[in-house]
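Report on the following structure.
Yeah, one chain of the complex is gone here, protein chain that is, but the others are all in their spots.
And now, chain A:
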Amino acid sequence: MWGPATVLPSRLTLSVLPGAGRFCFWRFGAAMRKDLAVPRRGLSSSCPQPLRHRELKQLSHQRYNRLYVGKSISSPKLAATVAEILQLEEKARHEVIMECSPGRGILTKALLETGASVIALESQKNFIPHLKSLDEKRNGKLKVVHCDFFKMDPSNCNTVKPPIMLSQELFPTLGIKANSWLEDTPFKIVGMFPINNEIKALWKLLHDLYTCSSIFSYGRVEVYMFISENQFEKLIAGPTKPELYHVLSVLWQLSCEMKLLLQKVPLSLFEMYTRDGLLVQKTPVKPQNQCFIQMIPRKDLFTEYLTPINYDIFFHMMKQCFGRRSALLIQHLHSLTPCDPLTIMNKAKIKASVKPSDIYPQDFKRLFKAIECSSDDDSKWLYDRVTEEVRC
C-alpha cells in the first residue's frame, strides 16, 4: 500500500474548470502518477550550462499534454523586439519588469540589456541555476524566484509550497510597494499564456483583477502577454462578431484596455518544455500564431454599483446570459432577478427583443447597474453566493 510512488511529495496538478474560472487543485492518484516514468532530470543543477535538447520519448497525445508545462521565447530577435516594445520611454530605466517562465532566459537577457530590473518567476527548478548565472555581471538587476506565476495565490491555501507562492509573502521581499487603483501602474508583467490552458489562466487573472487581489492588489499592473491568435480574436470580439463574442470578451473588455502590439508571431519562435524541463521538439497542440498584447486595467472599472464585493454576481450574470445564446436577454433576466425584466431593460435603455450577443459590454454594465438599483433589500438577485462559492 505504501509503495515508493506515494512516498514522493505529492505533486499538484493545475486544473481549472473553464466555466467557473477559479483555479482549483487536485491531486492525481498514485496510479496515475506512476505512469509518468520519464527521466526526471534534464540539467544537472551544479553547473549551469545551456540546455541540451533531449529526445523525448514517444508519448501518447494525452500524456504529452499533461507533461507539457510552458513555453518561452527562443528567438533572440523576437526577444529584442519585445524588449524594445516594453521600454517605450527612455526614462524607464528604473522600471521593474516581472517575467514569467523565462525558460532559458533569452528574453531576460534582452530585457536586462535595456537596463531594466527584471524579476524572473520560473516554475522549473532546472532553469534556475542557469538564470541566476545571467545576473553575474549586472549587480543585482535580476532576481530569480522559483515561482509559478499562473498558480500564484491559489484559492485553497493548504497547498502552498514552491513553486506555488503567495504574492503577499513574495512581493514584499522583492521590494515592491503597492500603488492604489487610481495611481500609476506599479510594474509590468511579461510572459506567455500557457499554451494548452489559456482560458484557465485568463479566468484566474480576471478573478484577481475584479477582486483587486493577488498581483492586482499592488495596483493596476500592466500585463503583456503572448496569446494565441484565436483566443485574442475572441477577447476583442463584440456584437459585430457574435460567433466569437463570449463571456471572456465582455469581462476583459470592460476591465482592461487591450492593445495588439505584435501579431502573427509564428509558434516556431518559441520553445516548449515539459514538466521535467525537457524541451519539446514537436508542438503538442495545433501550431497557432501568437499575438503580443498589452492589457492595462481601466481606472473606471469599479463604480458605485460594480465593486469587488459584488463582482461575482456580475460574473454570474454574464455566464447566465451566454449560457444559452439563442434565448433572448429578457428570458435570461427571468433567471437572474425576481424584479420585472421589462422595467429593468427600459431603465438600462436596452431594447426588449435583443439577444445577449447583440449588446456591447458597456450595456451589460448598465444592465447590472439597473438591477442593482432596483430595490434596497437583498432580494434583487436570485443568485446564491454560497452555493456558488463551494468549490471542489
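Note that in this section contacts are C-beta pairs under 8 Å (C-beta built on N, C-alpha and C of every residue); 3 or more make two chains touch, one makes a residue touch a chain; residues count from 1.
The definition used in the following text is that contacts and distances are computed from a predicted model.
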The complex's invisible chain, by UniProt name, from "DNA-directed RNA polymerase", "Nuclear pore complex protein Nup85", "Synaptic plasticity regulator PANTS" or "MICOS complex subunit MIC10": "DNA-directed RNA polymerase"
Residue of A:G115, A:P287 or A:P308 in touch with the missing chain, whole complex considered: A:P308
Contacting the left-out chain in the complete assembly, out of A:K77, A:K177, A:H334 or A:K349: A:H334
Touching residue (missing chain; options A:T211, A:N230, A:Q288 or A:S374): A:T211
Missing-chain contacts mapped onto chain A: 1-2, 6-7, 9-10, 17-20, 24, 27, 29, 31, 158, 161, 178, 180-182, 211-213, 217, 301-302, 304, 307-309, 316, 319-320, 323, 334-336, 338, 340, 379, 382-392
